[in-house]
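Before any comments, here is the structure.
Of the protein chains in this complex, one is absent; all others appear in place.
A and B label the chains in the order they appear, each numbered from 1.
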Amino acid sequence: MLRAMLTFIQVLLSGLAIGCVYGLVALSFVLVYKAADTVSFMQGELLMVGAFAVVVLQAAGWPLAAALTGGVAGAALLGAVLERTALRYTLGHSHLSAVLLTFGLGLMLRGGVTAVPAASHGMFVLPLPWADEVFRLGPLSLPGGQLLVMAITALVAAALSLFFRYSRSGLALRACAEDARSAALMGVPVARMHTLAWALGAALAALAGVLLAPITFVHLNMGFIALKAFPAAVLGGLTSLPGALAGGVFLGVVEALAGLVLPEGSKDVVPYLLLLAALLLFPAGFGARRTA
Amino acid sequence: MGVPVKPGRAEAADIAARNDSPAAAGIVRASFCRPLAGPALAALALPLACLLLGTDYALGQATLVATYAIAGLGVVLIVGQAGQIVLGQGALVALGAYAEALLAAVGWPPLLSLPVAVALGACGGAIASLPARRLGGLYFGMSTLAFALVVEEVLTRWSGLTQGAAGMLVPAFGGGGWRAQTPLAQFLVSLVALALAWMACRRLLRSRLGRAWRAIREDEAAAAACGIDLARTKSAAFILGGGVSAFGGAFYAHWIGFISPEQFGLMLSFELLMLVFLGGVGRLSGALWGALVIVAVPQLIAVARDALPGEGVGSAGLETALFGAVIVALVLWRLRGEKRRGGSLR
Partner (left out) sequence: MSAARALFLACLLLGSLLSATQAVAQVAAPGVSDREIVVGSILDLSGPAALLGAPVRDGMLLRFEDANAAGGVHGRKLRLVVEDAGYDPKRGVLAARKLLQRDQVFAFLANLGTPVVMATMPAIVDAGRLHLFPFSPHESTYSPLHPLKFQMFPPYQDYMEAATRHMVKSRGYSRACLLYQDDDYGLEVMKGVESGLAKLGQRLVERTAYKRGATDFSSQIARLRSARCDLVVLATVVRETVAAMTEARRNGWAVDMLVSASGYSSQTHELGGAAVEGLFGVSVLPLPYADGAPPRLAAWIGRYHKRFGADPNVWSVMGYVLADLFVRGAEQAGPELTTARFTAAMERLHTDGDFLGSPGYRFSPQDHLGSRQGRLAQIRNGRWVMLTDYLE
């Protein structure tokens, strides 16, 4: 009985940790969706590029903290540059054009990384502090990597909510998301906010990549996790930041527990069945106030 | 009409056709002789491609272009006409492919098995469209994605029927002793199939249903006010679009000769969506042009790469990156074109 209880908690924790990563990527989806009114299909690639950037910087001799900051900032810069050079032109056009544009840009990013011989030959470890330690709490063993993921996710969520509540740019960004035209009339530089949203989205994805590194290592296909994170974002309503995070955690936990409790083979379908059900029961997502 | 093919003119006509106004009809009529331009161009391009690339290679490409175009036509109906976002069309293609593969394996002739494949795709479309009663826009698109993932999972798990992840072999297309095994035969078969699907879609577009789709696409509230049953009309788009895509899927199964659930994943759905957008969602010919880009451009890049000096080392990601660049350039080019004309492309 105790054994089963322990197993349950352990699996729950793993689910929470992976759910946090889903949540972070989902946050980046939502940020972009709110500001640019489109779904970005290059978040997975940005995640991968960001993680690789940190690995490269660290290999170049930077200390870990500097490499992390540099990698995430680099991803933000990349997001901004892509917005300035390409994504900007989709403003005022349909969902679909921007979706396809991000898809194409994603292919370019992926191709660019693949062309580096070392990247196409293997996977890399990102030595985060405490990631390999295991903390014991009585009979429970808490992996440091999972605790780290949860802690950083909580920090990021707090920072984001402060940013959107109190900072000038954050408020401006929210105004643009609500109603770009009125925001422009109120003197909000809408175009600049558009850039900011993509940069923030890219930075969040890169951060998620760094946190994913202890779990899956850094490699070409690590961005596939976005395929799970996107449903999480929709589950949360696509317009709600807390909703996205909650959706991610929910999906992670359900997935992990389904594998434990339900018969073999159902693990992978359950999240999607759940997604279908959630979409039908809450047509606007868990956390949304307005419908699309 | 309504199927202008020459790119430059086509967008104007596309927008015009969407408005369905008398003036628009005028523009379309002005380009009356244009419908021939596309096929004529294609007819010229093919021998040229044969000379440059080799007959079998060019025919193989043309076969897959036609097959993808059929699957794309289904997306045109759903996305371009009815204005619904679909992120899971790959599953409908899969249904057609699996139905055809299973029936062909037990010896059904194509004349019997193809209708079943189409019917299965239509059923899939009907199921996928159920959430449309409650959801709109991207949320609905998302539900089709979930539907597709569930279908893929079922195909993987139902291994008694589909042989699961191990995949199943598909016999060559044909019946009564004749098999389409040469590239030429395959090409001709897929061409006939494309022509059939095309004509069916054209009839649909001109029908009352087609007008209802476009009305919904432009303004759901107004369409409802005109007495259009939104849910039923959207479902019809999915049923018919699913049937057409499944028809394409049936041929895909034959030409590839081996199907496994992973082939019909998210990638295919996105490819199809991208295909119709690149070609132009609003018109049927968009599917053909888009298929040309999606299927042929990576091949052209590969051919161009061979012409470049130097070893192929490092080209691993280069082709992917170039393909991405082509897509980005095409999308930006289209956006710029729209801006000039002040129109907006859905």
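The criterion applied here is as follows: a residue touches a chain if its C-beta (ideal position, glycine included) is under 8 Å from a C-beta of that chain, and two chains touch if they have at least 3 such contacts.
Given the structure is predicted, the values throughout are model-derived calculations rather than measurements.
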Touching the absent chain when the full complex is considered, from A:Leu64, A:Leu91 or A:Met123: A:Met123
Those residues of subunit A which, in the complete complex, touch the missing chain: 3-4, 7, 10-11, 13-15, 18, 21, 110-111, 114, 117-118, 120-123, 125, 132, 134, 141, 143, 212, 215-217, 219-221, 224-225, 252, 255-260, 264-265, 267-268
Residues belonging to subunit B that touch the chain removed from view: 3, 5, 32, 35-36, 38-40, 42-43, 46-47, 50-51, 53-57, 59-61, 64, 156, 164-167, 169, 181, 183-184, 187-188, 191-192, 194-195, 198-199, 202, 252, 255-258, 260, 262-263, 267, 285, 295, 298-299, 302-303, 306, 311-313, 315-317, 319-320
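The rule is short, and it goes like this: only the chains that are shown with their structure count from here on.
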Geometric centre distance via CA averages, subunit B-subunit A, whole Å: 31
Of subunit B, residues touching subunit A in the complex: 79, 85, 131, 134-139, 142-143, 145-147, 149-150, 153-154, 157, 266, 270, 273-274, 277-278, 281, 314-328, 331-332, 334-336, 338-339, 344-346
Interface residues, subunit A side, partner subunit B - complex: 39, 41, 86, 89-90, 92-97, 99-101, 103-117, 120, 227, 230-231, 234, 238, 265, 268-269, 272-273, 275-276, 279-280, 283-285, 291-292
